[in-house]
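Got a structure for you, written out below as structure tokens; questions coming shortly.
Complex shown without one protein chain; remaining protein chains in place.
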Amino acid sequence: MPAGQPALAAALPRFKIALPVAALAAMFGIIFWIRPAIFSYFGIGLLLDLAMPAVFASMAQMCVIAINDIDLGIGPFISLTSCIAATLLVRAPAAGLLALAAAIGAYALMGGLIHVRRLPSIVVTLGASFIWLGCALLLLPSPGGGAPSLIAGFVNLSPPLVPLPILVLAGAAFLGHLLLMRTARGAVLRGIGGNAKAVEQAGWSLARGRMLLYGIAGACGVIAGLLLDGINTSGDATVGAQYTLTSIAAVIVGGGEFVGGDVSPVGTVTGTLIMLLTGSVLSFVNISTSWQLSVEGGILIVVLGLRALARTA
Amino acid sequence: MGQRFANAPRWIWSYLAAAVVYLAIVVIAAGAGSFQTFSIALQFATFFVIAGLGQMLVITAGPGNIDLSIPGVMTLAGYLATGAMHGSNAGLLSGLALGLLIGLGAGLFNLALIRLLRIPPMVGTLASGFIYQSAAIAYSSHAVTQPSPLLAAFTSGRVLGVSAMTVLFILLTAACAVGLQRTRAGRAVLALGQNRRAASLAGFRVGGALSLVYLASGLLAAIAGILLAAYSGGASLDMAREYLLMSIAVVVIGGTSIAGGDPAPPGLWGSAMLLGLLVTMLNLLHMPEGVRLIATGGVIIGVLAVATPQGP
Partner (left out) sequence: MRALQGVDLDIDAGRMLGIVGHNGAGKSTLMQIIAGTLPPSSGAIAVAGAPIPAYGVRAAHALGIRCVFQELSLCPNLAVFENVGIMHRSLRGAGWRGRARHLIRASLDAIFPGHGIDPDRQVSSLSIGERQMVEIARAFSETEEKVRLVILDEATASLAGHAATQLLDFTRAARARGIACVFISHRLAEILAYADDIVVLRDGGIVGTAPASGLDEDRLVAMMGEVRAPAGRDAGGARSAGVPRVEAAAQDGESLPLRVHAGEIVGLAGLAGHGQRAFLHRVFAAARHRERGLAVNGSIAHVSGDRASEGIFPLWSVMRNISAGALGRLSRFGLIDPTAERALAEAWARSLAIRTPTVSHLATRLSGGNQQKVLVARALASGADILLLDDPTRGVDVGTKRELYARMRAHAAGGHAILWYTTENAELAECDRVYVFSRGRITDAIDRDAYSEDRVIRASFASAPPGGGFARAG
């Protein structure tokens, strides 16, 4: 562990959030320059609509990355939950709720399995991704279904002054920050990512910690799926696939680290917005959406590369 | 007898499981078209194995090493190669060369991310995979992909009743198995996968070994993509969609240790056949695609949960 230089290093954690926030401001600046008309109540709402499910996808990923794991199946999981919302929740709400609860339970169990058998999360979540996709396809072999009126209604809310997505994003950032960064339990969970041995020696259960974080990730995935269904008012087994890379990029660009438990809910929300707006900017300048994912990948590489170079400097 | 069982190589189980599924198919279809079924499954298995071979090499290099860019490389190489071939035999060599170059280039790019920028392999190859896929998408909009008739014939050709391509890659698998165990480079990979520190202190060139596996993976992914495109009469954007999980599945189910240092090349064929026959059986039973996906994912997690060495 390198010794820190007092002044600079002490300020570094605060710098970490400054960078993504600055980047976000820059993005808004670019968008305003290209498409100033967008800055209306309706325009912002439309621009940021899809940020709502995306932010919860990123929160889910953040929970898993906080314990030094990675979730390569969150995208298909969100597809599944949105399909459940589009079918069961509409036709047989009780069964739908049960299915969603089971989905969260499955995520927690997955975390438990990974801990108990010391499995690599990459392969387990990748294998699980096929299970999620398979279940989604069974529910909806082809796009269809509807959306529960409650959720569709929520998504179409138009609160005064501030568009709904901004409220939802702020709420997610606030709740995430409160739970993970301000509670004692949250500190312990993050501590597992930083020094699991020390936390265990202090008497905490690592298995329970991991299962709790994975369970929360599952819950976030459910919320993301519900919101997605509400926005699209129909289900599609492949709709969520993009969220896997987007969520990883959002956590990292927002200042999170893969190893060490150093994640930030506010940073994750910021990162999500940056990723989403990148896609919007690309479409404004008429670059096809098929490049969107590779641009996200490119941003991820650049951010990680710069960090690595900064570390060796 | 019990002792013999315990000492049987891990990859035997995949063959046994494949045999069981095959018997089930024979029973379900009441014997009709059994050989046909076997032969089609073997054809698809071959493609899985080509991609899986590269993945196996990368995973063998030690924990944390994985190549998630394989589908992207397959698609891009498939497009560029068949695009250059333009449906004529004259373009065969240049098409092949281009495709292989893509594979090597992808391997080099992945290596740069992993070794120079110190990006964790799973993230680096995940991101680079999307870049390769996007490049393929961009190329696809204005390209005609048509494989050379010679190449297409090769992919469906038979030698003494057995697919020529299958024979070729069985030989390649064997060569790979021998190479890993009997060459210095191979031993370096095996040592690196068991313990990077010990390998370095024992005098092995661990950097070179790591580079070798990622380059090989890129190359093999390109080959898989070119041949798949040739077999299918042209490239398509989702041609490699299932190869991300399949390349890992055939490695894990086939008995290669996910912890590194213990490859099981024969297992690639057994598990590829198992997965291929599983698809066929589920199709025969008119099971929807979802069941197949759930079964595949479940088997992978199951094998991992049971077979992963627990260590100290």
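A few notes on this one:
To keep things simple, chains are lettered A and B as they appear, and every chain counts its residues starting from 1.
We take it that a contact is a pair of C-beta atoms (placed from the backbone, for glycine too) under 8 Å apart; a residue touches a chain by one contact, two chains touch by 3 or more.
Just so we're clear, the structure is a prediction, and the values are computed from it rather than from any experiment.
Summary of contacts with the chain left out: across B:Phe130, B:Phe204 or B:Tyr231, the touching residue is B:Phe204. In the complete complex, the hidden chain is touched by one of A:Phe28, A:Phe154 or A:Trp204, namely A:Trp204.
Seen from subunit A, the chain kept out of the figure touches residues 1, 3-4, 6, 9-10, 12-13, 182-185, 187-188, 190-191, 193-195, 197-199, 201-204, 257, 260-262. Taking the complete complex into account, residues 178, 182-184, 187, 190-191, 194-195, 197-199, 201-204, 261-262, 312 of subunit B touch the chain not shown.
The definition used in the following text is that only the chains that are shown with their structure count from here on.
Residues 63, 66, 113, 117-120, 122-124, 126-131, 133-135, 137-138, 244-245, 248-249, 252, 258, 288-298, 300-301, 304-305, 308, 310-311 of subunit B are the ones that touch subunit A when the two sit in their complex. On subunit A, the positions that touch subunit B within their shared complex are 70, 72, 113, 117-120, 122-124, 126-131, 133-138, 141, 245, 248, 252, 258, 288, 290-291, 293-294, 296-298, 300-301, 304-305, 308-309.
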